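Missing here: one protein chain of the complex. Every other protein chain is in place.
Chain lettering (A and B) follows the sequence in which the chains are written, and residue indices restart at 1 in each chain.
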Amino acid sequence: AGGEIGEWALCPIEPRTPVPRYGDHLVHIHADRAFLNPRGVSRLEGRVQLTRGDQTLLSDAIDFDNATQLAISPGPLTLETPDLKINGQHGRYNFGGQTGTLDLARYHLYPAHAHGEASRIRRLGPDRTALSQATYSTCPIGHRAWQLSASDVHLDQHDDIGTARNVLIRFKGVPILYTPYLSFPLSNRRKSGLLPPVIGQTTNAGFQYQQPIYWNIAPQADATLTPEIFSSRGFGLGTQLRYLGTRSYSELNTNYLPHDRLYGGARYLFSFRQHANPTDDLSTYVDYNRVSDPNYFNDLGTTLRNVDTTFLGQGAGMSYYGGDWSLSAMGQQYQVLDPALPASAAPYAILPQVDFNARIPTPGDRLRLSLRSQWSRFERPGSVTGNRLDLMPTARLPLSGAAWFLTPAVSYRYTAYQLQNQLPGDPAAPSRSLPIASLDGGLYFERSAGAHTLQTLEPRLFYLYVPYRNQQALPVFDTTAFPLTFSQMFADNRFVGPDRVSNANQLTAALTTRFINTDTGRELMSASLGQIFYFQPQLVTLPGQPVDTARRSDYVSQLNVAIARNWWANAGINLNPTTHVVDTATFNAQYRVSQDQLINLGYQFYRQQYDQASVSLAWPITQRWQIATSLSYSPQAKRLLQAFAGIQYDTCCWAFRLLAQRYLTTLNGSYNEGISFELVLKGLGNLGTPIGTYLQRTIPDYVPPA
Amino acid sequence: CGFHLRGVAQLPAAMSRTYLAGASMQNPVVRSLAQALRANGVTLVSDPQQAGAVLTIVSINTTQRALTVSALNQATSYALETTLVFRAHATQGRWKLPDQSISVQRQYSLSTAQLQSQGPEERLLQQSMTRELANLALLRLQAHAGAS
Partner (left out) sequence: APPVARDAPVHISADRFHFDQKTGVGIYTGHVRVTQNTLTIDGDRLTVVAPPKGPVERLTMDGNPATFSDVTPKGKPVKGHAAHMLYLPDSRQIQLQGQAELSQERNTFSSTHIVYDTKNGVVTAGAPGHRVEATLVPDQGTTGKSAP
């Protein structure tokens, strides 16, 4: 069990002589001399090996009582078990209970790749070992970069948890952490229990020091209390409670600063999340987040968050899946975090929304009848409020053969409102009902394009007819229009949400070609081009939007390329057919050698909204040094959006990461800089800011080594 | 130019009666894969003993990532990626399709005023992603049909 691949790949191989096994429960003895007396106590001398099951004792002299199964070794002895090897100066061991004591001992715990010394090691049973005045390290013998020493250490190989008291951790001989209590994993199966101090520095909060204390309440519940100090703001307490039920997971996170000096008052964060599946068909969720004031994240957020949220969601819901039908209900409201935004600019609170969708089976299942229905209630200060009923029965007849498909579909949509404090003169109970008819059809052509490549040609036509209905009197609660995407060209409504149904008399024409490797079935490349021909102008608009009188939509194109195994790219462009102006463009590419050696490139453009070029990469320079960096830049605004550069030094049993960062805050145009570092004690846990998990979140498909 | 109408898609013979293992019909990707299999003449059986082949869904996971940020460090577009990993084997005979991993990406832009429609927009994109995953999965199965 020396240096395996993976986590310990950089470690020297420490071969281990195999543990003798006889495959029975008898006591097997090898010795130079043996004295067996009738009372059953034998005296064994000379290179003695005593084995029972998978436990073996080696010594030069052992007194063994077969009646009690107790072996006593007055001199140096070695206890070998499959996972644990202990050498002591003297000791005793009971093969029956697998209990015993070895004094002035050295041990090696193979699954944890760990070893150390102890004044006394007591075996308390097959899976539990207690060590007094012990040291623990996963570094190779002889060059211990870090070492944990504790008054007592308890190793539980059943739950794979080590716990230690009065713990001092030394790195390169320098004490770096004292903690009265500590738990750590004995295999990577278990969450890292060591929650060392988080040390960091940001312009908004100054120097920050957090010391989490982990409490393993029960196998399915744990708590983490985190006293914290911000040099420019004061102290606070973070708490995290987690409960993993058989069919549910709940997590409560709170943070409380009694008095923030810069803010001049108390500040808090409260976040409760829960997912549950009480039965196979029923699932529920709660996701409630609240902060004391809008600038909370700006001032106290860690340096390692990606994006800020303007609206903090507070919601809960359930959904029941009944095979042919499903029923779901939810409520959602938001806390506005941007002080500049009036409440009326926040999204509506939905209290509640009930969805009932059903598929009505038909004989032969050729004709597909389905019903989509929704009832919701919308609230928002200073705005029109009310509830809305939206019903849409649909009939679809999907016909298809090997080389063609044709799907006529007819729906009838009825939407009715009951409104309060609408504008004077607007109706209190407006409604809208209209039919929706569509015909979707396509053909599949193919030809061989080389020995192992097949090329397809897939023309598709989609005709949509929806009569015009004046919808100016209808409120807009949760409906919006998104830029045209390829999948949306075949949708029956230009808007997402029931408040607006676009009138339509249009034909979508699209052509897709794919190149497929016939041996593996992998798609090497696919390219699509499509356009919508509007035979009538789209008169239905969102409030304040001009009527779109274009006769033709943008050209919508898409390209996916994945010819070689380790790189892929995709691109999409929407080009205005008359002005030849690009409305939206997107480009993404990745070159990936392994999960910690890859480059991502990206460019996203949306006219008058955003344009952003980004590059992110993680690359090993040598076997020990790796760099990770990311940069997002807006060419038009000539503004750096975010950037970080990180380096990592990796060795057999520890790794060190340093990250320099510059990112925008929610105060227009101002930046926040941060330096953070992380020390990874492999097999024990990480000290400092969790840079590894941050890199994993921000660099697509990147997985840090440790 | 050599193009001809596509012939009937040849799925592995063993899959005429297939047992879908490892996932519940609640998952839209599984439902869409099941639909695509049925559309290609496969009968899905609920009892593995009666199945000629077992299609095992190893994993389906979807990630959402902020793609672009505004000057106020708020997300202005998101990227969705769904990765399906599956394998298949015949209950009799040696036909086996090792783990196949298929990833599909979608992007959508979202202004803060559209937060309400983020859910519905993602569901729309998820639907088109599940259809594409099902078609790509079928291509993998068809490519290995010969060996069954």
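Criterion: contacts are C-beta pairs under 8 Å (C-beta built on N, C-alpha and C of every residue); 3 or more make two chains touch, one makes a residue touch a chain.
Nothing here was measured: the structure is a model prediction, and the numbers come from that model.
*Asks:* Among the chains you can see, which ones touch the chain that has been omitted?
*Replies:* A
*Asks:* With respect to the chain omitted from the figure, which of A:19, A:34, A:371 or A:410 is a touching residue?
*Replies:* A:34
*Asks:* Which of A:9, A:26, A:343 or A:428 sits in contact with the chain that's absent?
*Replies:* In the full complex, the listed residue that touches the missing chain is A:26.
*Asks:* In the whole complex, not just what's shown, which of A:75, A:96 or A:401 touches the removed chain?
*Replies:* Within the whole complex, the residue contacting the unshown chain is A:96.
*Asks:* Tell me where the left-out chain touches chain A, residue by residue.
*Replies:* Counting only chain A, the missing chain is touched by 25-38, 42, 46-47, 52-53, 66-69, 94-99, 124-126.
Note that in this section only the chains that are shown with their structure count from here on.
*Asks:* Between chain A and chain B, what is the separation of their C-alpha centroids in Å?
*Replies:* Between these chains, centre-to-centre, one finds 21 Å.
*Asks:* So in the complex, which bits of chain A are touching chain B?
*Replies:* 280-281, 306-311, 321, 323, 334, 338, 345, 347-348, 350, 400, 402-404, 443-448, 456-457, 477-480, 482-483, 485, 487-488, 491, 496-497, 516-523, 570, 572, 584, 586, 588, 602, 604, 606, 609-610, 612, 614, 632, 634, 637, 639, 641-642, 663-669, 697, 700
*Asks:* Along chain B, where are the residues that touch chain A in the complex?
*Replies:* 1-9, 24-26, 39, 65-77, 79, 100, 105-109, 111-117, 120-121, 124-125, 127-128, 136, 139-144
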